[in-house]
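To keep things clear, I will list the structure first and then write my remarks on it.
One protein chain omitted, others in place.
For subunit A:
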Amino acid sequence: MTSDATSASVGGGTGATDGPPKDGPSATGGRVTTAYPRYVAGRVAGAAVSLLAVLVTSFFLFRLIPGDPVKFMTGGRQVSAEQLAAYREQFGLDLPLWQQFADYCGKALTGDLGTSYQFNAPVVDKITEALPNTLLLTGTAFVLYTALGIALGTRSAWRHGRLGDRFHTGLALVLYSLPSFWLGLLLIVTLSVGIGPLPGLFPTGGMESGGEEGFAYVVDVAHHLVLPVVTLVAVEYGQTLLVTRSALLDEMGGDYLTTARAKGLRDDLVRRRHAVPNALLPTVTLIFINLGRTVAGVILVETVFSWPGLGGLFYQALSVPDLPLVQGLFFVFAAAVIVMNTLADLIYPLFDPRVGR
């Protein structure tokens, strides 16, 4: 049911997991007291295996990139063979592949993801530097588009078939079809650069103008945050809206709603207290999946707005290619999705007692 709603409403490439675990321990009928911890252990173990698989993939995938990273590091300067050899040794590129891999895994387990060729700094430092910026951008956008999607989806379903519903569903589908980078570029042209008499209202990119402190700094960052957040919200809220809407429509025929109305409850109480909590169940899964996806999907928006986050860093690293940094970021993006999917799996049974206990 849930996975149907997720993948059916918007389609292609959105159903990031197979929905909540219906084939989980509930099928075997374990006792309430022991089933959930065992279920948690299973999911966490599965996530750990996935993370390991991602680590392996990120190592081998990017070894296939043509071109010699050492050539880039020297920046086309004339260097002697000894210097090249020294570089190779410094980054461990002279070792056989399996040994590089063993080193890589060993270091990764201790939280060392290597040294960036490009910045000559530890990858972990670069990532931790950029992470807060990405979290600020995605977090703000995530809260807004989730709230917007749920609010509009609920209203659309409650008055389905009316003009407002058609308008919001249509708009959501249109915005969902827009390439996010294009929307970003367009917003920059219209609202930052300004067309004709329109003045530039917002900065064209970056996160701060520099030289501000205290409260002025906060305002400045917020000012820079507006356009990237608007872009992300516009392309992302549609999916939440559609899933919430179809989930609520499924509940609308429910007898318990008739009962609630027969008790004499006001319409909006029936909606808020009775229908919406049930309808939100499929949305909860989607919300977590979105959270993981947004971190990875922010690459384009960050590139367009020169936002100093993980996505912009990934784009920079790819153009080199800066192998350790690309590997590290790939791992972080995949890990974000895995962790969020696992959290969704873990939390779902707590929301829906019919599942997973």
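We take it that contacts are C-beta pairs under 8 Å (C-beta built on N, C-alpha and C of every residue); 3 or more make two chains touch, one makes a residue touch a chain; residues count from 1.
FYI, contacts and distances are computed from a predicted model.
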Response to the item:
Among "LuxR family two component transcriptional regulator", "AAA family ATPase", "Aldehyde dehydrogenase family protein" or "ABC transporter permease", UniProt's protein name for the complex chain that is not shown is "ABC transporter permease"
Fill in: Residue touching the undisplayed chain, where the options are A:Leu173, A:Val230, A:Leu265 or A:Val284
A:Leu173
Worksheet, complete the sentence: Answer key for A:Ala85, A:Ala121, A:Val143 or A:Leu186 versus the chain not shown reads A:Leu186
Item to complete: Spell out the interface residues on subunit A facing the chain that's missing from view.
Response: 3, 7-8, 10-18, 50, 53-54, 57, 61-62, 64-66, 160, 170, 173-174, 176-179, 181-183, 185-186, 188-190, 193-195, 204, 246, 249-250, 292-293, 296-297, 299-300, 303, 314-315, 318-319, 321, 326, 330, 333-334, 336-338, 341
